[in-house]
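All protein chains but one are shown at their positions in the complex.
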Amino acid sequence: MDFTDSPEEAAYRTKARAWLEANAPKKPSTASVIGEEGALDPGDMARAKAWQARKAEGGYAQITWPKEWGGGGGTPIESVIFGQEEAKVGAGGGGYFQIGLGMCVPTVMAFADDATKQRFVGPALRGEEIWCQLFSEPGGGSDVAAASTRAVRDGDDWVINGQKVWTSGAHYADYGIVIVRTNPDAPKHKGLTMFWIDMKSPGIEVKPIHQMSGGSNFNEVYFTDVRVPDSQRLGAIDDGWKVSLVTLMNERLAVGGGSGLDYSTIMKLARSLQTATGSALSDQAFRQKLADWYVQSEGLKFTRFRTMTALSRGQTPGPESSIGKIIAAGQLQDLANSAVEMEDQFGIIDDPAMAPLAAAFQGGLLSSPGLRIAGGTDEILKNIIAERVLGLPGDIRVDKDVPFKDMPRGR
Amino acid sequence: MDFTDSPEEAAYRTKARAWLEANAPKKPSTASVIGEEGALDPGDMARAKAWQARKAEGGYAQITWPKEWGGGGGTPIESVIFGQEEAKVGAGGGGYFQIGLGMCVPTVMAFADDATKQRFVGPALRGEEIWCQLFSEPGGGSDVAAASTRAVRDGDDWVINGQKVWTSGAHYADYGIVIVRTNPDAPKHKGLTMFWIDMKSPGIEVKPIHQMSGGSNFNEVYFTDVRVPDSQRLGAIDDGWKVSLVTLMNERLAVGGGSGLDYSTIMKLARSLQTATGSALSDQAFRQKLADWYVQSEGLKFTRFRTMTALSRGQTPGPESSIGKIIAAGQLQDLANSAVEMEDQFGIIDDPAMAPLAAAFQGGLLSSPGLRIAGGTDEILKNIIAERVLGLPGDIRVDKDVPFKDMPRGR
Amino acid sequence: MNFDYSDDQKFLKTEARKFLDAACTPAVVRGVLDDPARSYDEPLWRRIAEQGWLGAAIPEQYNGLGLGRIELCAIAEELGRACAPVPFASTVYFLAEALMLAGSDEQQARLLPKIAAGELIGAFATSEGPGAYSEAGIQARVEGGKLTGVKVPVTDGDVADVAVVLAKEAGRSGLYLVELAGGGVTRQTLKTLDPTRGVAKLSFSGAAAERLGPAGEGAALAEAVMDRAAVLLAFEQLGGAERSLEMAKSYALERYAFGRQIGSYQAIKHKLADIYVKNELARSNAYYGAWALNAGAAELPVAAAAARVAASEAFWFASKENIQTHGGMGFTWEVDAHLYYRRSRQLALVAGAPAVWKERLVSQLERRNAA
Partner (left out) sequence: MNFDYSDDQKFLKTEARKFLDAACTPAVVRGVLDDPARSYDEPLWRRIAEQGWLGAAIPEQYNGLGLGRIELCAIAEELGRACAPVPFASTVYFLAEALMLAGSDEQQARLLPKIAAGELIGAFATSEGPGAYSEAGIQARVEGGKLTGVKVPVTDGDVADVAVVLAKEAGRSGLYLVELAGGGVTRQTLKTLDPTRGVAKLSFSGAAAERLGPAGEGAALAEAVMDRAAVLLAFEQLGGAERSLEMAKSYALERYAFGRQIGSYQAIKHKLADIYVKNELARSNAYYGAWALNAGAAELPVAAAAARVAASEAFWFASKENIQTHGGMGFTWEVDAHLYYRRSRQLALVAGAPAVWKERLVSQLERRNAA
């Protein structure tokens, strides 16, 4: 039991590091995590695209993709290793392409005709075109199959009306894949169809969502009589649910994680705060909590190492990796609030110029509720663990066989 | 907002106190809480019965019952006040009669013919005869309507076969009420019938349940070809579920509670333990927890005061009183374990002669899991709060309309 | 046993709710939230003054209504429920209570009527930087009736007319009344977690300061004022916690997932039951605090600490789990859930964080136990 690379891994790491040192951008994009792109300067995307193109040349854009599609023809662990080394040099920029290359394009590759694949895979890989994924809807949330955005056949076209929500990147994406309701008379899972669309099509309107944390990392996307030729259909009519499962299956293994705030950050804060009895770090109640946070953070780190070990041994890691977000999100909220309360009355101040650590904890307090929800709520993730890992029964379903139009949906 | 009696309440309290001072037993029974009777000496029940008879004479046996049935014709708050004063003089003995007078006899009074009522109500009230309630079954647990103990008609009799469980007092009870399955072809709630039975009937066997805490406060009761005349039926055939609701509705309002272990007990322990930095009471981590326990205990106490206020104003308190057990049980487990861990290595010692506070915390550690289960698990109680207090939907039921015999029951 | 609001108090409470439902709509709260230039809603403040609430607990001789503290608690509960963006706590729970606790007849006669009339906004200034303040650490100094030093943060310090300031004179702590419009005072409005309430940094350079209460007892007086405020704040927290539960409940009933109301899933049912339990414990502890405050009982320090600890925990839990129950919508600016999340932090911090109050509670228990 150790942390060393296998000979092959070590060799690959050396090769990757050398290439990165030779090619990594001097002034990189700062959007490395999805959702972060919102607030960045205009030049950022250009930098990210340039770096993506460079990686494509080097065969590092999609390491696990087959060579004939411009991929690296490599293994998952090689992809992880490159990611680690890329993070070290801080090349960044991945955020723009994550969803397109991780979910949308693989779906196109699996269901589109050759001409379409030839047209889109290369540009996406080289970062020339950005894709977004249009699944969630206001009435749906975690229930993707509840999509009610309608597509009605009109000659060789389909006419789409409705609304999608929580779409990241919609404001800069060139293309997207969208799941729509083509047969409301069928049960919810049996009346959906998937299309790829040009985000510049007439009738598409993108509105940013204003978050309680201040930022806007997601969008609402409105469809008004948007015409899509049937040739842009992915998979069979009314078979979109199966297609969407492929999309979600391709969801990229999250070995990253963390908000930057952890036990060491709050330890720094405590050391800087003087109480009647010395530094706040000497408070025994705080020290006990600090130990718990340390054990959680390190436990997650080493859990990721175990996942990588599985990859390194050619195994496929299971959904156990979903414990990461449950712990990280809850801990961020708890830790940020503990820090704010440790500052006592002063904790209310949210001005980076004045609050300790540039108000990082106040920021964490306001963003953590989103982390507990985005990409699956705590409750959904616990269901996933209970059902897929522990093999407990699924929740009782009342929506399987009802015609979609008759399914209770609330307002 | 204060804690004072109304003039009427004060007058009643004075009267009750005077009567208690004149009549309370010198050597009382020690079984004041249900379930405690198990381990007591043989003379204890005699003392409890004598005291119960004395209370019946004074009209204090069942204060809220009408006078014609030997009750006190009083109000719920008067019953609470008498209970408080009785507790002060430590008269005890209530445990033996709680279930009979609180649940069984009221059911008899509601559904039996006059002769039966005349026969049983008085002796039960005077403590001459003790009743038990035979509802729970091994396959059932909190699901009383899942009772599968069979009763088959045979002439004027019914023949009962099956098993009941978690029956407190079955080993000393004279009579009981039992709910049995008379129609397995009907849905579960529609095939049950209620009877009263003589616990000395041939074919009834009582076995104590050995608990992990060492004690045996409950019993298994086996029925083998037990004959019960149809005249002992309470309510209509196959209408037992409705009857049982009346029984459970009569469940006595729990204004008592607590295991004797609370913040003050663990405070005493902490004061007695010396650490490298002084007494354990000076540990800041412990002090923060202590404040939480205090706030919980006092919160519960004052919640009971609010319940009594409602009674005192002639209102009926709702199921919100069920928060008491959720908090108390969880706190006992947490507090006992914190105390045991505070004793460090020594905490493993469970010998009253050696462990601090006569091993009270070790005892609490072993009994608390039962408290979290008995009388409704934490999970059941949260459902009750969610549904009856907050008005959220009930869980989806798959067992309502299926014939009982076809209902999946596991092993 | 009479451990609840009386019928009259319930009537007052119901009327207060009706008034605030109309006068303090979410739109009013958001008016302050979305406008950095505003730190409270003046029209609402005026109307609240017209209701006589500012003088509810002020004796009639000073033009107050001369009601008890329980009535004030009932009003506080409704203000918390409405997330009211007004300097009510600073003016009534802190300044007015400080005056009634320690003010001379002259000071009371001068200031209490103005408070009752809504002509005067107050503030209470103890903190000088990050971390809980301690008497030893206080840097603000008074010499010859002139105050020098910095207080930060001061809730409503940007709009207050008079602040009660904890400072030291000849090495001993005292409370001082300072007219903020007077010379030697500069105010800097601060960005905070709860933009619906105003907060400032106050810098004093020789501002006129008039002592409130005996010399050398400033820290003790400040604690006594905080005990009173803690009870009243607990009722605001309780109101906010119950409103958060109601929001979560109604969303759980109207929102569907997988063809069912999300409120039919045990994960949501039990979450809401947990909120309910914490809220009930908070209410019971708050009632005890109200009794102790109203009766001027010796138990006040313990009762106030217990009320504050329970209410802070309940509101924090209810407000964050209300957002969680709303899912993605709960994280948006448009949904009101975050207003209560923010307010729960403001109320938990304004009189000192829960950990400080837990420590105060336990040391009180030790004292009681020793006695």
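Chains here go by letter, A, B and C, matching the order in which they are written, and residues are numbered from 1 within each.
The rule is simple: a residue touches a chain if its C-beta (ideal position, glycine included) is under 8 Å from a C-beta of that chain, and two chains touch if they have at least 3 such contacts.
For clarity, every value in this text was computed on a predicted model and none was experimentally measured.
Peer 1: Looking beyond the chains shown, say which of A:Cys132, A:Met308 or A:Ala359 touches the absent one.
Peer 2: From the options A:Cys132, A:Met308 or A:Ala359, the contact with the absent chain belongs to A:Met308.
Peer 1: Check each of B:Thr116, B:Ser201 or B:Thr377 against the chain that is not shown and name the one that touches it.
Peer 2: B:Thr377
Peer 1: Which one touches the absent chain: B:Ala50, B:Ala110, B:Val159 or B:Ala285?
Peer 2: Answering carefully, the residue with contact to the hidden chain is B:Ala285.
Peer 1: Since one chain isn't shown, list which residues of chain B touch it in the complete complex.
Peer 2: Residue positions of chain B that touch the missing chain: 136, 139-143, 146, 165-166, 188, 209-213, 272-276, 280, 285, 333, 337, 340-351, 354, 356, 362, 365-366, 369-370, 372-374, 377-379, 382-383, 395, 397-399, 402, 407-411.
Peer 1: If the missing chain were put back, which residues of chain C would it touch?
Peer 2: Interface residues of chain C facing the absent chain: 265-267, 270.
Peer 1: Name, in rising order, the residues on chain A that touch the hidden chain in the full complex.
Peer 2: 1-6, 9, 77, 263, 267, 281, 284, 287-288, 290-292, 294-296, 298-303, 305-306, 308-313, 320, 323, 326-327, 379, 382-383, 385-387, 389-396
The criterion applied here is as follows: only the chains that are shown with their structure count from here on.
Peer 1: How many angstrom between the C-alpha centroids of chain C and chain B?
Peer 2: A distance of 42 Å separates the two centres.
Peer 1: Can you give the whole-Å distance between the Cα centres of chain A and chain C?
Peer 2: The separation of the two C-alpha centroids amounts to 40 Å.
Peer 1: When the centre of a chain is set as the mean of its C-alpha atoms, what distance in Å lies between chain A and chain B?
Peer 2: Chain centres of chain A and chain B, defined by C-alpha means, are spaced 52 Å apart.
Peer 1: Which residues of chain A are in contact with two or more other chains?
Peer 2: Counting only residues that touch two or more other chains, chain A contributes 285, 398.
Peer 1: For chain C, what residues touch not just one other chain but two or more?
Peer 2: 260-261, 268, 355
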